[in-house]
Each structure stands twice: as structure tokens, then as C-alpha cells.
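Partial view: only certain chains, each at its native spot in the assembly.
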Amino acid sequence: MPDKSKSIVDYTHEESHSRRGFLRKAAFAAIAGGTLAACSDSEAQKAIASAGLAGKPPAPSPVPAINAAEAMDKMHEAGIKAFPAKTAGKGGQLLPPRLENGVKVFELTAKKIQWETAPGQMVEAWAYNDQVPGPQLRVREGDRVKVILHNKLEQSTAIHFHGLELPNHVDGVPFITQPPVKPGETYTYEFTIPEGNHGSHMYHSHHNSATQVGLGLLGAFIVVPRNPSAIERADVDYTLVLNDGAHGYTFNGKSFPATEPIVAKLGQKLRIRFMNEGMMIHPMHLHGMHMTIITKDGWPVPAPWRCDTLNVAPGERWDVIVNCKNPGTWAFHCHILPHAESEHGMFGMVTAVIVT
Amino acid sequence: MPDKSKSIVDYTHEESHSRRGFLRKAAFAAIAGGTLAACSDSEAQKAIASAGLAGKPPAPSPVPAINAAEAMDKMHEAGIKAFPAKTAGKGGQLLPPRLENGVKVFELTAKKIQWETAPGQMVEAWAYNDQVPGPQLRVREGDRVKVILHNKLEQSTAIHFHGLELPNHVDGVPFITQPPVKPGETYTYEFTIPEGNHGSHMYHSHHNSATQVGLGLLGAFIVVPRNPSAIERADVDYTLVLNDGAHGYTFNGKSFPATEPIVAKLGQKLRIRFMNEGMMIHPMHLHGMHMTIITKDGWPVPAPWRCDTLNVAPGERWDVIVNCKNPGTWAFHCHILPHAESEHGMFGMVTAVIVT
């Protein structure tokens, strides 16, 4: 067991770093206190914006050598202090279906929006229901489901239900299983979730998809089993969609410091559902605690296995359990370091698991 | 179980899309009917060629916004409609050995050829026996094998038998285990296939290999076990070699729409042998049905596991079983989307599993 005799804010070096210690503690308190609100220090916010802490690493600006270390630290500190930074819009919100004769009906409207990935960082997004990722659809094994797609884009589109083993005519591939859904048109997918096909799946465009998925036409489609196994039951259930397209390196549509911390109480079981909707592989590393892999693409693994770094490739989903036995604020990031940190501080694919 | 009550061609939206519906059905019928011949519509073929649907995504050309969606759909449709498009040459053909005193003898001639990866897309290839991939060599555990290499290239070369645990002197690494085979020379490898070393292996150049393998000096080397286990027995046995070198993104040396569909009957067991001979990792995604992983690099996995997206890295081989329980035409592609689709439609690493 980790040594818990020391407080998480007790570190050897603190006495000689009172100012920084104060800032760090303030930042930590803001986070650990559960408010998760944006830092009130508007200077920090401005530093972030001007440092360009967003989805893509800014080019380092020339600094006189003598002050370079201090200047760099200041930018790094501003990023951390701003976390979790407030931005407009939240992706992946649970969309409650409406019930029609026992059918769960979801309406999705695809349209072009402006999306804020980090404070002040506005990008063009193609989104379902004004969210990146699109709203989370959550149903149960055996459910009858209707997904109504309204296309308000200037391009045709279509939805593929990635991981669901559906009848071919609702597979969502234009010219193979359906016509493309033209601009202005509405298209309906109706199907029954197959027994045994539960788990963490996705929905996304399958037309001009490198562009359309890259711009945000994607979301989580989660099928809850009728009888969840003991290992699958968790106190906190978190879906983490990775992306690396036109919006830079993002977790659930946001870049550090605007990413969302994942909060659990000491002793709780945390389930993280990794989904990669990008074009690159991201080895996800959790500090301080290991992850136990329980499903791959929704399918239970024959025997759960443990790691602290999990390689998640485009199209893959991995569900893991973290037994939150180690209190603190734990960095959680892609370990391809240029996806997570630049000379200006952490950015992109970084968040924290906070065990309170 | 998937809902099979609806026909695979019955989709909600069809009535308002009669022309497109017709084309789609025609395309589907051509495929599902088992002819797998190139589409007779020469206009579609021309559209493909002019759209540059080949191993690499063409740069999108500027189109007036008002017609852009329609123009894009037309290109996408032409690609699908042409599938499977006819091209000259077929890679990976089974090479029957000649028997000499109980030894299975294969002759391979390495030489420079022109290779058609997609309709009209000619590339320079360095090939064994005029094929990319080279011919499939298939032997049995315990067999005595002789591979005679004729080098008609302008460069030296050598063959490494990737995955086979052979005596060092036939390992195929110039200056470590043998001299390079000079232009014009012939070189002979002779060995016994070790017991237990069955499965999906490869042979390829191990001299100036980034260039030589990238240009096509590669092939499948399959060792059939003496006593195949129940799980390994399949109705359809398909070898799928991935590549991403000088020829663009290819499956068995061809780019969509010239890739080969994989056809199985409803209820059949399909075995796919993935082999990556490229320089990038490709997460392979199958629609509509999952894959059960049975071997890694020829070695049985301790417990088979399931997925719909399988990450295949350079040098790796993965054998999977697909229980073909879901009828239809299922897209099957690399899920790094820019390897599979451009603004001009699907290309590169795309094919279909067709369950009839």
C-alpha cells in the first residue's frame, strides 16, 4: 500500500517556495474542494490565452536566457492554475430519449457551430446537437431504438453505429447500405439492440468521414447490459473520447486546461470508457494508480489485466476500472509527450483524476 | 441477435431516392450475385480514374458551394459503384511447390514491374513472380522446404522468413547470416519447418528493406499445423496483407475500389490472417460483426478475445475468426480515416466482407 502517513500537501521543499507553494495550494484547494470552477484570477486566464494554451502547441517565443526558466515556469503555472478552465459548451451530455410505443427515440441535428476548445480558442465544428462530442446515447440491451438525423450541414452525411451488430440496412454507409442524407434532409434509423452486444460503442459520420468526424460528428453510444457483472459495476462511470483532428488534441472536445477533471472519492470504483475518434494512437497514462482492463470494444476480456499506460487506437474502445485507493490529484494524459506539453506548459490531452 | 426481419435493401428513405436506390441496388446485386466483376458503367470507371481514387488521397478541387454536396456524393457513389474494380494483376496467389525427393521447392524471381493498384493507377513495383504481394507459400509443419531466389533487380537483395524459427544461416540478413544476393545471382534457402512453428508468417527482403519491402518484395508464408485445433478450422481462409509504402494504402497490393471483397455464406466461419508489411499501424475495423482473435504471430493466444477494431502494427500477424451470422455487405477498413476516405470518396484501405 502507498505510504499515506504524509499529507498530500506536505513536501520537503515547501519552505523555500512560499509564493509558489501558496499558488499551488490555492489551485489544489479550488479543485479538491469540488467546485471545479474556473480560477478567479483573471491574470492567469489572460496568461493562458496569450500563451496560446489550446489544442495545438504554440511556437516558443524567444526569451532572454537569464529569465527563460522563470518565464517558462510562469506559463506552466498559469496553465495548471487555470485548470479546470471555463469554456462555452460541454460535449457528450446524456440525451434522454423520448418514448414512443416502447421505442426510445433520439433526435440528432448535425450542423456547423463555433466551439471553444480552450479559453478563447474558437474553432469551427460540425456537431450533433451543438455538442462536441455529440450527446451520449445510452440504451439497454434488447431496446428498440430510433435515431432521427436532421442534416443542417452543407454536405451530405450519414450515421454509422460503430460496434453495434445491426441489420445491414441501418449500418450507415452511403451507397452501400443507404443513400447519403442530403443537406436539409431527415433520415431515420430504427433497430433493436442485439442481445450480448452491450458495452461502449460509438456513433459517427461515415460519409466524407476523415473530414466530418475530424470536425466533430461523433459521440458515445453506450449499451447497458441487462445483468451487469460485478466487475462492471462502478461508483463513477466516465466516458473519455479522444480526438486529434481539426480541433487539436482533445479529451471530450476540450484541451487542457479546459478539460474536465474526473473526480472520485477515496475507496470508490471508477470506470473509464476510452474511445478514440481520432487519427492517431494515444497511449493513455494514469499517475498514482493502475487501471484494470475489463472490456475491449464492449466485449469482456477473457481475464482482466492491469497497466498504467493503455494504448488506444482509432476506432477502439477500452473500459477500465480504477480502484481509487490513492488520494490526490493525479495527472492523466497521453504519453506521446508532444500531445500533452509544450515549452509553454501542459496543453491538449491532459486532465486529472482527483481522489478526494 | 441482430434483427433479421427486414430485408437488407429495405430502408426507410428509399422512396424519395429512387435513382440512387436503383444504383445502390444494382451495385449491391453485382457484388452479392457473386460475379464480383467490374461495374459495366464506363462513366463510373472514368469518374474514378479522373477523381484519382487510388492509393493516395487527391487534393480536393474547388467546387461552387451550391453544387458541392451533389458533386461530392457523385464521386463517392462512383467509387462504391465501381467496387470491386478490375485491375491488371493479382497478388498473393498460391504457388504450388514442385516436389524433389520429398522437398517442397519454390522458385521466386525478384524483378521490377509495373503494377496497377487501382484503375489506371500504375506504379513501379519490385515484385516476386510479378505479383504484389508475392505468391503465397503454404507448407506444413515439419516439411522440408527449398526457396530458390533469382535476383533480376539492379540491387542486391535477400529473403528473411519472418516468424519462422530457422537455423541462423537461412535467416536472410546480409553480412550477418549470408552474403547479399547480387543482381543476376541465384540463392537457395533450404530448411525444415520446426514443429510447433505453424501459423501466419511472412517472407520479405531484409536488404535495403525500407525501400525494397515498401516497393513490394514481400509475401505470406503460411505453415499449416499437422493437427489444426477446432478453433482454427474455417470455411473461408483469407490472407490480408496491409501496406502503406510507395504504392499508397493497400490491401493485398490494391487500393479501393480495386480491393477484393471477402465473400462468405451466412453461417460460415471466416478466418482472416492480418499481416502488416507497412510502416504504420493500422487499426482494422469490421462493421456488423465482431472478430475473435485466435493467434498472434502464429502463436495461439491463451484465451481467444473479441473486438471489432484490431490494431495491427508493422511486422505483426493476427489471425481472427468471424462467425458470419449477419447477412449484408459490411465495410471493412482501416479506422485511421485518412487511410480510407478523402473528400473524393473511399480509397486505399477499404474493402467489404460480404455475407450472402
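By written order: A and B. Residues from 1 in each chain.
Following the convention adopted for this analysis, a contact is a pair of C-beta atoms (placed from the backbone, for glycine too) under 8 Å apart; a residue touches a chain by one contact, two chains touch by 3 or more.
Computed from a predicted structure; not experimentally measured.
J.: Going from the 2 copies shown, figure out how many the entire complex holds in this file.
T.: 3
Definition applied: only the chains that are shown with their structure count from here on.
J.: Quick check: in the complex, which residue numbers of subunit A touch subunit B?
T.: 154-156, 160, 162-163, 165-171, 173-183, 185, 187-192, 194-195, 206-211, 213-214, 279-281, 296-299, 301-303, 311, 313-317
J.: State the interface residues of subunit B toward subunit A in the complex, per the touch definition above.
T.: Spelled out, the residues of subunit B in touch with subunit A are 1-4, 6-14, 17, 20-21, 23-24, 27-28, 57, 65, 68-69, 72-73, 76-77, 80-81, 281, 283, 285, 287-290, 302-309, 311, 326-331, 335-338, 340-343, 352.
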